[in-house]
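Here the complex is missing one protein chain, while the rest keep their positions.
Let's look at chain A:
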Amino acid sequence: MKLTKKLSAILSNNMYAELAKRNLKRQSVRTVLAAIGIIIGVIAISSMGILGNSLKLSVTESFADIGDKLIVSPALGEDYITDKQVDQIRKVSNIESIIPVSTSGEVIEYREGGTTYQSYVSVYDIEKEDLEKLVELEDGRFFKPGSTDCVVGYSVADNMELTLGQKIEIDDTKLRVVGILKERGMGFDISTDSGVFTSSEMYNKLYPDEDEGYDEVIVIVKDLDEIDAVSDEIEERINKKDELVTVFATNMITDSLDDVFRSISLFLMGIGSISLLVAGVSILNVMLMSTMERTKEIGIMKAVGASRKDILKMFLLEALFLGVLASTAGAILTIGGSYLVMELLVKNTSYLFTISSMLYVAEGFFFGIATSLVGGMYPAWKASRMKPLDALRYE
(Lines give C-alpha, C1' and ligand atoms only; values in the text may rest on other atoms or scores of the structure.)
Protein backbone atom coordinates (compact mmCIF):
# COMPACT_ATOMS: atom_id res chain seq x y z
CA MET A 1 0.00 0.00 0.00
CA LYS A 2 2.69 2.41 1.10
CA LEU A 3 4.89 1.18 -1.70
CA THR A 4 2.30 1.67 -4.43
CA LYS A 5 1.65 5.16 -3.12
CA LYS A 6 5.33 5.91 -3.25
CA LEU A 7 5.63 4.39 -6.69
CA SER A 8 2.77 6.41 -8.10
CA ALA A 9 4.27 9.52 -6.54
CA ILE A 10 7.53 8.81 -8.27
CA LEU A 11 5.77 8.23 -11.56
CA SER A 12 3.64 11.33 -11.34
CA ASN A 13 6.63 13.46 -10.34
CA ASN A 14 8.98 11.89 -12.80
CA MET A 15 9.25 13.91 -15.97
CA TYR A 16 10.81 10.98 -17.78
CA ALA A 17 7.60 9.10 -17.13
CA GLU A 18 5.58 12.14 -18.08
CA LEU A 19 7.52 12.51 -21.32
CA ALA A 20 7.10 8.84 -22.13
CA LYS A 21 3.36 9.07 -21.53
CA ARG A 22 3.01 12.11 -23.74
CA ASN A 23 5.09 10.67 -26.52
CA LEU A 24 3.02 7.51 -26.53
CA LYS A 25 -0.14 9.60 -26.65
CA ARG A 26 1.22 11.82 -29.37
CA GLN A 27 1.45 8.85 -31.73
CA SER A 28 -1.68 7.23 -30.42
CA VAL A 29 -2.58 5.25 -33.52
CA ARG A 30 0.84 3.75 -33.83
CA THR A 31 1.00 3.12 -30.09
CA VAL A 32 -2.32 1.31 -30.19
CA LEU A 33 -1.21 -0.81 -33.14
CA ALA A 34 1.98 -1.78 -31.36
CA ALA A 35 0.03 -2.50 -28.19
CA ILE A 36 -2.34 -4.76 -30.11
CA GLY A 37 0.68 -6.65 -31.36
CA ILE A 38 1.88 -7.29 -27.81
CA ILE A 39 -1.61 -8.05 -26.54
CA ILE A 40 -2.10 -10.73 -29.17
CA GLY A 41 1.32 -12.15 -28.39
CA VAL A 42 0.64 -12.29 -24.66
CA ILE A 43 -2.77 -13.85 -25.20
CA ALA A 44 -1.30 -16.40 -27.59
CA ILE A 45 1.48 -17.46 -25.23
CA SER A 46 -0.56 -17.60 -22.06
CA SER A 47 -3.70 -19.18 -23.50
CA MET A 48 -1.65 -21.82 -25.28
CA GLY A 49 0.05 -22.52 -21.97
CA ILE A 50 -3.28 -22.73 -20.18
CA LEU A 51 -4.66 -25.02 -22.85
CA GLY A 52 -1.75 -27.42 -22.48
CA ASN A 53 -1.95 -27.23 -18.72
CA SER A 54 -5.69 -27.86 -18.60
CA LEU A 55 -5.27 -30.87 -20.86
CA LYS A 56 -2.67 -32.21 -18.50
CA LEU A 57 -4.72 -31.51 -15.40
CA SER A 58 -7.82 -33.16 -16.82
CA VAL A 59 -5.88 -36.29 -17.73
CA THR A 60 -3.92 -36.56 -14.50
CA GLU A 61 -7.02 -35.89 -12.46
CA SER A 62 -8.68 -39.01 -13.87
CA PHE A 63 -5.94 -41.06 -12.26
CA ALA A 64 -6.92 -41.03 -8.63
CA ASP A 65 -3.96 -42.56 -6.91
CA ILE A 66 -1.00 -41.14 -8.70
CA GLY A 67 1.73 -40.34 -6.30
CA ASP A 68 3.05 -41.84 -3.15
CA LYS A 69 2.17 -45.51 -3.68
CA LEU A 70 4.03 -48.60 -4.74
CA ILE A 71 2.10 -51.62 -5.97
CA VAL A 72 3.85 -54.91 -5.23
CA SER A 73 2.37 -57.77 -7.26
CA PRO A 74 3.42 -61.36 -7.96
CA ALA A 75 5.95 -61.68 -10.76
CA LEU A 76 5.06 -63.60 -13.91
CA GLY A 77 4.61 -67.26 -12.98
CA GLU A 78 4.02 -66.56 -9.27
CA ASP A 79 0.50 -66.81 -7.83
CA TYR A 80 0.63 -64.86 -4.56
CA ILE A 81 2.46 -62.47 -2.38
CA THR A 82 3.27 -64.54 0.68
CA ASP A 83 3.15 -63.47 4.34
CA LYS A 84 6.89 -64.00 4.47
CA GLN A 85 7.35 -61.52 1.65
CA VAL A 86 5.11 -59.02 3.42
CA ASP A 87 7.32 -59.39 6.50
CA GLN A 88 10.34 -58.64 4.34
CA ILE A 89 8.65 -55.50 3.05
CA ARG A 90 8.06 -54.43 6.65
CA LYS A 91 11.81 -54.28 7.18
CA VAL A 92 12.20 -51.60 4.51
CA SER A 93 12.56 -48.10 5.92
CA ASN A 94 10.57 -44.99 5.01
CA ILE A 95 7.28 -46.84 4.63
CA GLU A 96 4.12 -45.22 5.96
CA SER A 97 1.86 -48.26 5.66
CA ILE A 98 1.62 -51.66 4.05
CA ILE A 99 -1.77 -52.81 2.80
CA PRO A 100 -2.06 -56.44 1.72
CA VAL A 101 -4.94 -56.92 -0.70
CA SER A 102 -6.85 -60.06 -1.73
CA THR A 103 -9.32 -59.83 -4.52
CA SER A 104 -11.54 -61.95 -6.76
CA GLY A 105 -13.59 -61.13 -9.77
CA GLU A 106 -17.24 -61.96 -9.26
CA VAL A 107 -20.71 -61.50 -10.64
CA ILE A 108 -23.05 -60.26 -7.94
CA GLU A 109 -26.81 -60.17 -7.96
CA TYR A 110 -29.43 -58.00 -6.44
CA ARG A 111 -33.15 -58.70 -6.58
CA GLU A 112 -35.72 -56.02 -6.38
CA GLY A 113 -39.30 -57.04 -6.84
CA GLY A 114 -39.36 -59.25 -9.92
CA THR A 115 -36.15 -57.96 -11.52
CA THR A 116 -32.65 -59.26 -10.94
CA TYR A 117 -29.70 -56.85 -11.38
CA GLN A 118 -26.33 -58.34 -12.18
CA SER A 119 -22.97 -56.66 -12.14
CA TYR A 120 -19.36 -57.73 -12.59
CA VAL A 121 -17.35 -56.55 -9.60
CA SER A 122 -14.08 -57.10 -7.76
CA VAL A 123 -14.56 -58.40 -4.26
CA TYR A 124 -11.81 -57.20 -1.91
CA ASP A 125 -10.42 -58.32 1.38
CA ILE A 126 -8.76 -55.27 2.92
CA GLU A 127 -8.57 -54.53 6.64
CA LYS A 128 -11.02 -51.81 7.62
CA GLU A 129 -8.24 -49.54 8.92
CA ASP A 130 -6.31 -49.94 5.67
CA LEU A 131 -9.34 -49.38 3.51
CA GLU A 132 -9.92 -46.05 5.21
CA LYS A 133 -6.52 -44.94 3.92
CA LEU A 134 -7.47 -45.70 0.34
CA VAL A 135 -11.10 -44.67 -0.10
CA GLU A 136 -13.69 -42.25 1.20
CA LEU A 137 -17.31 -42.91 2.11
CA GLU A 138 -20.06 -41.10 0.25
CA ASP A 139 -22.75 -42.51 2.49
CA GLY A 140 -23.11 -44.94 5.43
CA ARG A 141 -20.24 -46.52 7.30
CA PHE A 142 -17.46 -49.10 6.96
CA PHE A 143 -18.12 -52.82 7.69
CA LYS A 144 -17.56 -54.33 11.13
CA PRO A 145 -14.95 -57.11 11.38
CA GLY A 146 -16.59 -60.53 11.25
CA SER A 147 -19.91 -59.23 10.01
CA THR A 148 -21.75 -59.87 6.77
CA ASP A 149 -21.66 -56.16 6.02
CA CYS A 150 -20.15 -54.80 2.87
CA VAL A 151 -19.22 -51.47 1.34
CA VAL A 152 -19.72 -51.00 -2.40
CA GLY A 153 -18.04 -48.73 -4.92
CA TYR A 154 -19.79 -45.81 -6.55
CA SER A 155 -20.36 -47.46 -9.94
CA VAL A 156 -21.68 -50.65 -8.37
CA ALA A 157 -24.26 -48.71 -6.37
CA ASP A 158 -25.07 -46.54 -9.34
CA ASN A 159 -25.50 -49.39 -11.84
CA MET A 160 -27.61 -51.56 -9.60
CA GLU A 161 -29.46 -48.67 -7.97
CA LEU A 162 -28.34 -49.90 -4.56
CA THR A 163 -29.12 -48.00 -1.41
CA LEU A 164 -27.97 -48.53 2.17
CA GLY A 165 -29.43 -51.54 3.94
CA GLN A 166 -30.16 -53.54 0.80
CA LYS A 167 -28.72 -57.01 0.29
CA ILE A 168 -26.58 -58.25 -2.55
CA GLU A 169 -25.90 -61.90 -3.31
CA ILE A 170 -22.60 -63.58 -4.05
CA ASP A 171 -22.93 -67.30 -4.71
CA ASP A 172 -26.12 -67.42 -2.61
CA THR A 173 -24.42 -65.67 0.29
CA LYS A 174 -26.16 -62.45 1.21
CA LEU A 175 -24.19 -59.32 2.09
CA ARG A 176 -25.78 -56.20 3.56
CA VAL A 177 -24.73 -52.87 2.02
CA VAL A 178 -23.74 -50.52 4.88
CA GLY A 179 -21.66 -48.02 2.98
CA ILE A 180 -21.30 -46.50 -0.48
CA LEU A 181 -17.97 -45.03 -1.55
CA LYS A 182 -17.18 -41.77 -3.28
CA GLU A 183 -16.37 -41.93 -6.96
CA ARG A 184 -12.61 -42.12 -7.39
CA GLY A 185 -11.84 -42.78 -11.05
CA MET A 186 -9.20 -45.02 -12.51
CA GLY A 187 -6.63 -46.46 -10.17
CA PHE A 188 -3.54 -48.61 -10.25
CA ASP A 189 -4.00 -50.01 -6.75
CA ILE A 190 -7.63 -51.12 -6.51
CA SER A 191 -10.70 -50.69 -8.70
CA THR A 192 -12.59 -48.69 -6.12
CA ASP A 193 -15.61 -47.74 -8.16
CA SER A 194 -16.42 -51.31 -9.20
CA GLY A 195 -15.36 -52.87 -5.91
CA VAL A 196 -17.19 -54.66 -3.14
CA PHE A 197 -15.36 -54.58 0.21
CA THR A 198 -16.11 -56.93 3.04
CA SER A 199 -14.58 -58.34 6.19
CA SER A 200 -11.80 -60.93 6.15
CA GLU A 201 -14.03 -63.54 7.75
CA MET A 202 -16.67 -63.08 5.09
CA TYR A 203 -14.09 -63.10 2.31
CA ASN A 204 -12.52 -66.29 3.55
CA LYS A 205 -15.94 -67.91 3.70
CA LEU A 206 -16.62 -66.89 0.12
CA TYR A 207 -13.20 -67.96 -1.18
CA PRO A 208 -11.86 -70.65 1.12
CA ASP A 209 -9.07 -71.76 -1.25
CA GLU A 210 -7.39 -68.43 -1.37
CA ASP A 211 -5.75 -68.12 2.01
CA GLU A 212 -2.23 -68.88 0.83
CA GLY A 213 -1.37 -65.24 0.17
CA TYR A 214 -2.33 -61.90 -1.26
CA ASP A 215 -2.96 -60.72 -4.79
CA GLU A 216 -1.05 -57.50 -4.26
CA VAL A 217 0.46 -55.34 -1.56
CA ILE A 218 0.01 -51.59 -1.61
CA VAL A 219 2.95 -49.75 -0.06
CA ILE A 220 2.49 -46.12 0.90
CA VAL A 221 5.79 -44.29 1.35
CA LYS A 222 6.47 -41.59 3.91
CA ASP A 223 8.14 -39.21 1.52
CA LEU A 224 7.52 -39.04 -2.20
CA ASP A 225 11.19 -38.32 -2.79
CA GLU A 226 12.04 -41.70 -1.26
CA ILE A 227 9.74 -43.67 -3.52
CA ASP A 228 12.48 -44.92 -5.84
CA ALA A 229 14.71 -45.93 -2.94
CA VAL A 230 11.89 -47.86 -1.26
CA SER A 231 11.03 -49.56 -4.53
CA ASP A 232 14.65 -50.60 -5.02
CA GLU A 233 14.97 -51.89 -1.48
CA ILE A 234 11.85 -54.05 -1.76
CA GLU A 235 13.11 -55.60 -4.98
CA GLU A 236 16.53 -56.15 -3.44
CA ARG A 237 15.13 -57.98 -0.43
CA ILE A 238 12.58 -60.20 -2.17
CA ASN A 239 14.01 -60.70 -5.64
CA LYS A 240 17.49 -61.61 -4.41
CA LYS A 241 17.54 -65.03 -6.02
CA ASP A 242 14.50 -65.23 -8.23
CA GLU A 243 12.13 -62.72 -9.69
CA LEU A 244 9.25 -63.22 -7.24
CA VAL A 245 7.51 -59.84 -7.28
CA THR A 246 7.25 -56.79 -9.48
CA VAL A 247 7.12 -53.32 -7.98
CA PHE A 248 5.26 -50.58 -9.78
CA ALA A 249 5.58 -46.94 -8.75
CA THR A 250 2.40 -45.04 -9.53
CA ASN A 251 4.32 -41.82 -10.02
CA MET A 252 6.00 -43.31 -13.07
CA ILE A 253 2.89 -42.43 -14.99
CA THR A 254 2.97 -38.83 -13.76
CA ASP A 255 6.55 -38.52 -14.86
CA SER A 256 5.78 -39.61 -18.38
CA LEU A 257 2.56 -37.60 -18.48
CA ASP A 258 4.56 -34.60 -17.37
CA ASP A 259 7.00 -35.15 -20.19
CA VAL A 260 4.26 -35.47 -22.77
CA PHE A 261 2.39 -32.42 -21.64
CA ARG A 262 5.50 -30.35 -21.22
CA SER A 263 6.24 -30.95 -24.88
CA ILE A 264 2.65 -30.13 -25.83
CA SER A 265 2.75 -26.91 -23.81
CA LEU A 266 6.11 -25.96 -25.26
CA PHE A 267 4.83 -26.57 -28.77
CA LEU A 268 1.71 -24.50 -28.16
CA MET A 269 3.69 -21.73 -26.55
CA GLY A 270 6.11 -21.79 -29.44
CA ILE A 271 3.19 -20.88 -31.66
CA GLY A 272 2.38 -18.07 -29.24
CA SER A 273 5.99 -16.88 -29.31
CA ILE A 274 5.85 -16.40 -33.05
CA SER A 275 3.09 -13.85 -32.60
CA LEU A 276 5.16 -12.11 -29.94
CA LEU A 277 8.06 -12.01 -32.37
CA VAL A 278 5.79 -10.25 -34.82
CA ALA A 279 4.76 -7.90 -32.04
CA GLY A 280 8.42 -7.24 -31.27
CA VAL A 281 9.09 -6.26 -34.87
CA SER A 282 6.13 -3.91 -34.86
CA ILE A 283 7.36 -2.28 -31.65
CA LEU A 284 10.80 -1.95 -33.17
CA ASN A 285 9.12 -0.22 -36.08
CA VAL A 286 7.05 2.09 -33.90
CA MET A 287 10.02 3.07 -31.79
CA LEU A 288 12.27 3.57 -34.81
CA MET A 289 9.71 5.82 -36.46
CA SER A 290 9.28 7.83 -33.32
CA THR A 291 13.05 8.10 -32.90
CA MET A 292 13.28 9.52 -36.42
CA GLU A 293 10.40 11.85 -35.82
CA ARG A 294 11.91 13.10 -32.62
CA THR A 295 15.46 13.44 -33.88
CA LYS A 296 15.34 17.21 -33.49
CA GLU A 297 13.96 16.89 -29.96
CA ILE A 298 16.79 14.54 -29.07
CA GLY A 299 19.19 17.16 -30.39
CA ILE A 300 17.57 19.84 -28.23
CA MET A 301 17.72 17.64 -25.16
CA LYS A 302 21.37 16.92 -25.77
CA ALA A 303 22.09 20.60 -26.27
CA VAL A 304 20.57 21.43 -22.88
CA GLY A 305 22.48 18.69 -21.11
CA ALA A 306 20.98 15.23 -21.70
CA SER A 307 23.54 12.45 -21.58
CA ARG A 308 23.39 9.30 -23.66
CA LYS A 309 22.07 7.52 -20.61
CA ASP A 310 19.27 10.05 -20.19
CA ILE A 311 18.10 9.59 -23.77
CA LEU A 312 18.38 5.82 -23.48
CA LYS A 313 16.36 5.94 -20.28
CA MET A 314 13.59 7.99 -21.86
CA PHE A 315 13.13 5.70 -24.83
CA LEU A 316 13.36 2.52 -22.79
CA LEU A 317 10.84 3.87 -20.33
CA GLU A 318 8.49 4.45 -23.23
CA ALA A 319 8.95 0.89 -24.38
CA LEU A 320 8.47 -0.32 -20.82
CA PHE A 321 5.22 1.61 -20.46
CA LEU A 322 3.94 0.25 -23.71
CA GLY A 323 4.98 -3.26 -22.71
CA VAL A 324 3.46 -3.14 -19.23
CA LEU A 325 0.18 -1.62 -20.40
CA ALA A 326 -0.25 -3.98 -23.31
CA SER A 327 0.86 -7.04 -21.35
CA THR A 328 -1.54 -6.22 -18.53
CA ALA A 329 -4.35 -5.89 -21.04
CA GLY A 330 -3.25 -9.17 -22.62
CA ALA A 331 -3.18 -10.97 -19.28
CA ILE A 332 -6.63 -9.69 -18.30
CA LEU A 333 -8.06 -10.63 -21.68
CA THR A 334 -6.50 -14.08 -21.42
CA ILE A 335 -7.96 -14.78 -18.00
CA GLY A 336 -11.35 -13.36 -18.95
CA GLY A 337 -11.41 -15.14 -22.30
CA SER A 338 -10.30 -18.49 -20.89
CA TYR A 339 -12.89 -18.19 -18.15
CA LEU A 340 -15.63 -17.61 -20.71
CA VAL A 341 -14.49 -20.41 -22.99
CA MET A 342 -14.17 -22.91 -20.13
CA GLU A 343 -17.48 -21.84 -18.61
CA LEU A 344 -19.32 -22.10 -21.92
CA LEU A 345 -17.68 -25.22 -23.36
CA VAL A 346 -16.83 -27.46 -20.41
CA LYS A 347 -18.67 -25.69 -17.59
CA ASN A 348 -15.64 -26.09 -15.39
CA THR A 349 -13.27 -23.24 -14.71
CA SER A 350 -11.27 -24.94 -11.98
CA TYR A 351 -8.28 -25.62 -14.26
CA LEU A 352 -7.91 -21.90 -14.95
CA PHE A 353 -7.38 -20.80 -11.38
CA THR A 354 -4.51 -23.12 -10.66
CA ILE A 355 -1.00 -22.01 -9.89
CA SER A 356 0.34 -23.63 -13.03
CA SER A 357 -2.18 -21.89 -15.29
CA MET A 358 -1.48 -18.56 -13.65
CA LEU A 359 2.23 -19.17 -14.16
CA TYR A 360 1.59 -19.35 -17.89
CA VAL A 361 -0.27 -16.03 -17.71
CA ALA A 362 2.68 -14.55 -15.83
CA GLU A 363 5.01 -15.99 -18.42
CA GLY A 364 3.03 -14.35 -21.22
CA PHE A 365 3.01 -11.10 -19.26
CA PHE A 366 6.76 -11.03 -18.80
CA PHE A 367 7.45 -12.13 -22.36
CA GLY A 368 5.27 -9.25 -23.51
CA ILE A 369 7.26 -6.74 -21.50
CA ALA A 370 10.56 -8.27 -22.55
CA THR A 371 9.54 -8.13 -26.20
CA SER A 372 8.64 -4.49 -25.88
CA LEU A 373 11.96 -3.70 -24.20
CA VAL A 374 13.96 -5.64 -26.76
CA GLY A 375 12.06 -3.94 -29.59
CA GLY A 376 12.72 -0.55 -28.02
CA MET A 377 16.38 -1.24 -27.26
CA TYR A 378 17.84 -0.61 -30.70
CA PRO A 379 15.93 2.62 -31.42
CA ALA A 380 16.80 3.89 -27.94
CA TRP A 381 20.45 3.05 -28.45
CA LYS A 382 20.38 4.71 -31.86
CA ALA A 383 18.78 7.84 -30.46
CA SER A 384 21.29 8.07 -27.65
CA ARG A 385 24.25 7.89 -30.05
CA MET A 386 23.11 10.77 -32.25
CA LYS A 387 25.46 13.72 -32.51
CA PRO A 388 23.79 16.75 -30.98
CA LEU A 389 24.36 19.01 -33.95
CA ASP A 390 23.21 16.48 -36.55
CA ALA A 391 20.12 15.81 -34.47
CA LEU A 392 19.39 19.53 -34.10
CA ARG A 393 19.68 20.12 -37.83
CA TYR A 394 17.35 17.25 -38.69
CA GLU A 395 14.08 18.42 -40.19
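Here is the rule we go by: a residue touches a chain if its C-beta (ideal position, glycine included) is under 8 Å from a C-beta of that chain, and two chains touch if they have at least 3 such contacts; residues count from 1.
As a convention for this text, contacts and distances are computed from a predicted model.
Undergrad: The chain that is not shown, which UniProt protein name from "Hydrogenase MvhADGHdrABC F420-non-reducing hydrogenase subunit B", "Coenzyme A disulfide reductase", "OB-fold domain-containing protein" or "ABC transporter ATP-binding protein" does it carry?
TA: The chain we cannot see is recorded in UniProt as "ABC transporter ATP-binding protein".
Undergrad: From the list A:L55, A:V278, A:I300 or A:L320, pick the residue that touches the absent chain.
TA: A:I300
Undergrad: If the hidden chain were put back, which of A:R22, A:K174 or A:K205 would touch it?
TA: A:R22
Undergrad: Name, in rising order, the residues on chain A that touch the hidden chain in the full complex.
TA: 13-16, 18-19, 22-23, 26, 296-297, 300-308, 310, 387-389, 392
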